[in-house]
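Excerpt of the complex: some chains, original placement.
Per-chain residue numbering starts at 1, and chain names A and B are given in the order in which the chains are listed.
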């Protein structure tokens, strides 16, 4: 499908005739493992170079950051099978200001767990539940990053993300976010 | 943000200078209640008139219908807290042909349950889980359709969808699908 797009009002976002999408990688981390994952997700989210990508610990995030982004990857340690209370607190408190006003952004998830089978998939789903509640369109990835390693509901990994598969899974969910942001927001 | 869009190649989809997205409302129904919901979802999905909208019982659906659509609303009765086995069978069997090849579509859910608290929300989430597995970006709606009636994870209703709220919830999830299809696919 070919289009000629002539931008009239570019909202200060244009580079080389394209809009850039704003991408936020937001994480909480207890042990440092989810932080490491976040850094790889961030790397993946920079793949195309088309978008503005920001990496942020939840301790430093504000409603303005959520408002700003077109796409988000949210990462949390798997704590009792769900996102951490700190990440939950952030979104609960965002509600007053943002809820119902930011529909139509896109989002995905990642989580570090204690062991395979430890709840990281369910934690990713809990993150996506929160994002859906705020009106995000959420996604995982059909991709396999290696034999027997995938990220259908977000990138998951037990312990420190040091294996090639763990690193690739994190990068891949970031790439997906970059990819869909390019497809849906860069017009 | 203003754009002037001049369509060069319209892939046979243009009407009045716009691309049309293809929207599928796919349902299974035991008692007829989910079918009724599907008809209201279908009505909502036709709101803008910009898109081609098709209503289909899962008994009559093929992989080609899934391939065809850009956006989908999938409805199922709440059977034991999840989508019906027939709807599941359809998607399981779609897998061989479609899985990994149709990423980037958008989707939402609706479900008829026996009673409030009967699992329709969880059923919607099970539908969205399947859609995410196929690479869909999935969504609910922040909207309230009446005091104490919403559809955050898809439209849900106990029994026959005859109340104004039930009808509006079904229409609303259809409208959302139409809305996001317009935003993301009609360029």
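Everything below uses one rule, namely that a residue touches a chain if its C-beta (ideal position, glycine included) is under 8 Å from a C-beta of that chain, and two chains touch if they have at least 3 such contacts.
Everything numeric in this text was worked out from a predicted model, so none of it was measured.
K.L.:
Enter the number of copies in the whole complex; the displayed portion holds 2.
P.N.:
Full complex: 4 copies of the single sequence.
As a working rule, only the chains that are shown with their structure count from here on.
K.L.:
Determine the centre-to-centre distance between subunit A and subunit B, using the mean Cα coordinates as centres, and give it in whole Å.
P.N.:
Once rounded, the distance between the two centres reads 24 Å.
K.L.:
How about subunit B: which of its residues touch subunit A in the complex?
P.N.:
Subunit B reaches subunit A through residues 1-11, 19, 99-100, 103-104, 106, 125, 128-129, 132-142, 152-153, 180, 183-184, 187.
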